[in-house]
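To start, the structure under review is shown below, and the notes come after it.
Of the protein chains in this complex, all but one are displayed in their positions.
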Amino acid sequence: MTTTVLEIDGLSVATPDGRTLVHDCTLAVSAGESLGLVGESGSGKTLSTRAVAGLLPAGFTTGGTIRLAGHDLASLPGAELRELRATRMGMAFQTPRAHLNPLRTIGDFMTEALVALAGEAPEAAYRRAVDLLAEVGIRDPDRRMRQRPGELSGGLLQRVMIAATLAMDPPLLLADEITTALDVTTQEEVMAVIADLRRHRDLALLFITHDLALAGAVCDRVAVMQAGRTVETLAAATMREDAREPYTRRLLSASLPDEAAGIRQARRSDTVLEVAGLRKAYQVRAAGRGRGREELLAVDNVSFALAAGGALGIVGESGSGKSTTARMICGLETADGGTVTVKHEDWTAPARSAPARRARARVVQMVFQDPYQSLDPRQTVRSCLAEAVAVHRRIASRAEIAARVDALLDAVRLAPALAGSRPRALSGGQRQRVAIARALAADPEILVLDEAVSALDVTTQVEILTLLDSIRRETGVALLMISHDLTTVRRLCDHVAVMQAGRIVEQGPIADVLDAPRSDYTRTLLDSIPRPGWTPQRRLPARIVTSGGTR
Amino acid sequence: MSIGQLARGRTPAPARRAAAHDPLLIAAALVLVAVIGIALLGPLRSPYDPDQLYAGAVSAPPSLAHPFGTDDLGRDVLSRVLAGARPSIAGPVIVVAVSTMLGVAVAVASAWFGGAVDGIASRLVDVIFAIPGLVLAVLAVAMFGKGLLAPVVALSIAYMPIVVRLVRAGARAELGRPYIAALRIQGVGSLAICFRHLLPALLPTILAQATVGFGYAMLDIAAISFLGLGAQPPASDWGVMIAGGQPALLTGAPEQSMFPAALIVLTVLAVNIVGARTTTWAEAKDR
Amino acid sequence: MSANAIRQLAAKLGGLLLTLLLASIAIFFAVALTPGDPVTALAGGVRPTPELIEAIRAEHHLDDPVWMQYLRWVGGVLQGDLGTSFVYKTPVAELIAPRIGISLLLVAYAVVLITVFGIGSGILAAVRGPRADRAVLVGTSIGVAMPTFVVAILLIWVFGRVLGWFPVYGTGEGLLDNLYHLTLPAISLAVLYIAYMSRITRGAIVAQQHAEHVDTARVRGLSPSRIFRRHVLLNASPQILAVSGATIAGLIAVSAVA
Partner (left out) sequence: MGGIGSLLTEAAARKDLPVVQVLSLLLVTVFVVLNAVVDVVIAIIDPDSVKSRRSA
C-alpha cells in the first residue's frame, strides 16, 4: 500500500488586492513517486508550490486544502506547522546562489538545521553534513564546508542545497525549477544525483518546471498547469498518446518536436560574413593564492562563414565564448586577433564614428536575449521603432517614418494597436517581436540572434522561431543564431558550429553534426538533452573545466 | 512575473489620481508653493520694513499689529521672516543646482569613458568626499571672509561626490543594459543616447538626490549663518534670525527664534516629502 | 589571513594615505592662495614697517616656494608642531589640547544615542508591523528636517528654561557632571543622525527580509527569532555599518562646527 505524502485539493491563491492567481490546483504525490508539475510562466505552479512551503508573500490568502504527510496544513498552529515542514519536506530552489546566505559558510548552512532543530551536537552535525555532501557527489566535502557560496559554481551550489534538504530525512522533496539556471550538462549531473537519491532513499519528488521534456524524462507522472488550474495529469511514459487538452498538446509539440521534421537542407551561396582566427582574451585575477593576472581566452581561433540568406547556429554552454564572438561581429567588443570580414570588407576594428556605425548597421543587426532589458522601458513601441527608422533615413518626413513603422509592425505580426504601449505592458513574446522589428528597421543583411528565444516560454519560442524563419525567407536576411539549446538551433538553422571553452570543436551542415557527431563534446551535449527514456548520467570526471565547472 | 512583483501588487495608479488621494503630498506641495511664493513676492507684501526699528515695541509678543511679535531691536518678526525667505531658499537652490549639474556631468563622463577618466574622477571625488561639507564651508569662510557666497560655493563642491557616486553607479548599470548596445548597433549617436535614453533613465536617482541634498544644504547653510559665518546681521536670513532670537529665548520670548526655525523645518520636510513621492512615482513608471 | 586579504588591506591603506595626502595639499594650498597678505595678519593689527615685514617673512619662511612651505608645514604637523595661531600668538596645539577632551566626550555620547535609538527604532519599524513603521517614519521625517541648532534651542527652551531639568551652559566638573551638562548638546547633535540611521537600518533589514536566502531558512523550519538574528540582521549589518561609519565621521565634523 502506498501512502500519500502530499495532497493538494482545490487550492486557490489570491493576492491582497483580491486577484485570484491560482484557481484550482489539485494533485497528489505518493511515497517514492515523482510528479512533474509543468506550466509556462504565470501558470501558477510556483505560487502553488510556495503555498505548500509556506512562502507566500505577506497578505496572500489560500483556499482549498493542502495535506502534508496526512496533516491538514490549515489546521496546525505556527510552531507545529514549522516542525512538520522541517521534517516532512525539503525544498530546493531555482537560483541556489540567491537562496544561500552569502555571508555564511557552506558548513554553517549544512549544520544549522541539524543543530538548531534536531539538537545534534556540532561535531555530529558536522560529520553528518560531510556525509550528505558526499552523497550528492561533492568531492572534497571538508574543503567545501569551509567555503562560502560565492566561491562555488552554480551546479555545486545546487547540489549543496539538495544535500541540505536531506538533513532531516524528509519523505518529500519539492524541486522548484532547480535546473533552469544551469547548463544542460550540469542539469544532467544534478538530475543524476536526484535519480540516485530517489533510488536509495525512496524519496518522493514534486518537480516543478517549465520544461515538459525534462519533466517527462525524469518523472513518473506529469501534471500540467495553465492559468492557475491543473488541466490534466498524465503518465509520463505515454503522455504523447494520452494528452487530451489542446494546451497540453501544444506544449508537447513545442517541447518534443519530431526530430526528422526539423532538419533543413543546407544551401550554398555567396558568403556574407566570414570570421577567421578570431581571438579575445580577458585579463583576470589569477585564481587561488597566485599573484598577478592571467589571461582567460574567451574566444580562441574561431573561424566560420555565413552564407547569404543562410542560417548558422553557434551552440555552446555558458562561458564557451559564443556570445563574445557575436559581440565582436557587431562591434560591441574589440577582437584581439583574427579578422571579421563582412561582404569582403574588413570589419575587425569596431566602427568609431556614428556615421560609420550607421553604415554597418544597415548590414548587421542584433537581437538580444532578454527582450525586457533590450528595450528602453520609457519608450513606446512606436517611438522606439521611429527612432531606429529615423537614424537611417535622416530626411524622411514624419509620415514616411510612420508608414515605415507600420510596415515593421506588420512584418513581425504585431497588432498596430500595441504601438502606443510601453515594454512593461507587453508579453515576453511581444517584446521580442518589437526588438526584431527594431533590428529590421535598417534592412540588414545579417541578423545576429544572441539567445534571442531562450528567455521565452516554449510555445512562444516556437512562434518567434517561425517568425524568424519566414522573415528569412521573405527578406533573404542571413541568421547567425547564438544558443545554448540544440533543439532551437535544429528548428531554425542549416549549419551549426559547436563551441566549448572558446574553441569550435565541430561544425558543418546541421544534419551531419547532430545526427552523426564526430566530437565527444557534441555527443555529450546531445546525450544530455532530456527525452523519453532518458537516463541522466554522472559525467563529472569527463568534464573539462569551464567557467561553470569547479573552481 | 516574479513573486516580488506580485507582492508589490497592481501596477500603480496614474500619478495624478494617486496624488489626489495623498493628503500628505498635497499639504507638502502647498507648503512649498507658499514658501516659494513668499520668496518671490514676500518682501513686496510685507507689512513693515524688515530693518525698521520700532522703539515702542521691543521683544513684544505676537499681537494684531505684529502677528509674529518684534525682536530685541524692535523689528517686526513677520516682515523679517518674509524678507528672509529669499536668501534662505536661494542658497540651497544654488548648492543643489551646481552640485547636481557638476556631479551628473562627472558621473556620466566617468561611466561613459571608464578607464583613466573614471580613475581620475573617482580619486578626485574620494578626496572631496573626505572633507566634510561643513568643514569645507568653514575653510571657505576663513579664506574669503564671512558671507553667503563662500559657504554656498564650498557646499556646491562638497555635495558633488555623493551625486557622482550615486549617478555613476546608476549610469554604469544602465549603460550595461542591452538596449544601449542595441542603440549603438543602430548607429545612434553618443549624444542622442546620453540625452534621450541615459539621462531620462537616471532622472529618478538625480531627482531623489537633489531633494535630499536640498534639505541638507538648507540645514548646513542655516547652521553657518546661525554661527555668524554666513549671512551677516542685520540681514534677515532665517539662520541669523534664530541666532539673534537666542537671548530672548531664555528670557521668555521664544517666538523670535521659533518662527524662522519652524519655517526651516517645514520647508525641508515639505521638500523631502515631495521628493520621496516624486521618486517613487518616477521609479514605478519606469519599471 | 590570506595573502589576498593582506593585499587588499595594503591597497586600502595606500588609498587612505593618498587621499590624506591630496586632502592636506588641497587644504594647505587653498589657504596659501587666500587673497590678502598673511603678513598683515601676522603683524597683529599694527601697520607693519618694511623692516618688520622683512622679519616676519623671514621668520615664517614666506619667501620660500609654496611647495617648500607645504613640506615644512606637513613635516611640522607630523612631528606635533601644529604652527602658531595668528590671533592668539600661541601654538595651535595648546589651543586644541584643553578642548579636545570635551569634544570627544560629546561625540561619544551622541554616538551612543545614535546607535541605541537610531538602530533600535529602525529595527522596530522593520519588525513591529505597519503601525510602528508609520510612527517611526513620521518621527524620522521630522528628524531629518531639524537643524542641529534648532533642536538645541528647542531643548534649551523646554528642558533648560521651562522645566529646568538640565543646565544650558558650561561643561561641569568631573565626568558625571560633564555628561549631565552635555546631555542637551548630545541630543541635539544626535537627532538628525538618529533619524537617518533609523531609515537606513529599516531599509537594510526590510531588503534582507525579502531576500531569497531567508525563504530557504524559513522552509527549513528555523524559528523566526533565529532567522532574524542569523540571516536578516547579520546580512543587513554591513550596510548599516557602512552608513554608521560615515555618520559618525560626519558627526565629528558637525560637532566641530555647530
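By written order: A, B and C. Residues from 1 in each chain.
Here, contacts are C-beta pairs under 8 Å (C-beta built on N, C-alpha and C of every residue); 3 or more make two chains touch, one makes a residue touch a chain.
Please read all numbers here as calculations on a predicted model, not as lab measurements.
Undergrad: Considering the complete complex, which visible chains touch the unshown chain?
TA: Every shown chain touched by the left-out chain: A, B, C.
Undergrad: For a quick check of understanding: of C:Gly122, C:Pro147 or C:Pro185, which residue touches the chain that isn't displayed?
TA: Counting the whole complex, the residue in contact with the absent chain is C:Pro185.
Undergrad: With the missing chain put back, one of C:Ala108, C:Leu179 or C:Ala246 would touch it. Which one?
TA: Spelled out, the listed residue whose C-beta touches the missing chain is C:Ala246.
Undergrad: Quick one: say which of A:Gly10, A:Gly78 or A:Gly150 touches the chain that got left out.
TA: Spelled out, the listed residue whose C-beta touches the missing chain is A:Gly150.
Undergrad: When the complex is taken as a whole, what residues of subunit C touch the one chain not shown?
TA: 5, 8-9, 12-13, 16, 19-20, 23-24, 27-28, 31, 34, 36, 38, 41, 73, 77, 82-88, 92, 95-96, 99-100, 102-103, 106, 171, 185, 234, 237-238, 241-242, 244-246, 248-250, 252-253, 255-258
Undergrad: Touching the hidden chain in the full complex, which residues of subunit B are there? Just list them.
TA: 130-132, 135, 138-139, 141-142, 145-146, 165, 169, 172, 227-229
Undergrad: Using the document's contact rule, name the residues of subunit A that touch the chain not shown here.
TA: Its contact residues with the unshown chain are 102-103, 148, 150.
Just so it is clear, only the chains that are shown with their structure count from here on.
Undergrad: If you average the CA atoms of subunit B and of subunit C, how far apart do the two points sit, in angstrom?
TA: Going by mean C-alpha positions, subunit B sits 21 Å from subunit C.
Undergrad: Could you say which residues in subunit B touch two or more other chains, in rising order?
TA: In subunit B, residues 7 touch at least two other chains, as defined above.
Undergrad: Quick one: which residues in subunit A touch 2 or more of the other chains?
TA: none
Undergrad: Show me the residue ranges of subunit A that touch subunit B in the complex, using the header's touch definition.
TA: My answer: residues 15-17, 19, 21, 41-42, 46-47, 50, 57-59, 330-332, 354-355, 357-361, 364-366, 368-370, 373-378, 387-388, 391-392, 424, 435, 438-439, 441-442.
Undergrad: Show which residues of subunit B lie in contact with subunit C when the two form their complex.
TA: It comes out as residues 4, 7, 123, 126-127, 130-135, 138-139, 142-144, 215, 219, 222-224, 226-227, 239, 242-243, 246, 249-250, 252, 254, 257, 261, 264-266, 268-269, 272-273.
Undergrad: Can you list the subunit C residues touching subunit B in their complex?
TA: Within the complex, subunit C contacts subunit B at residues 15, 18-20, 22-23, 26-27, 30-31, 34-35, 141-142, 144-150, 153-154, 156-157, 160-161, 168, 192, 210, 249-250, 253-254, 256-258.
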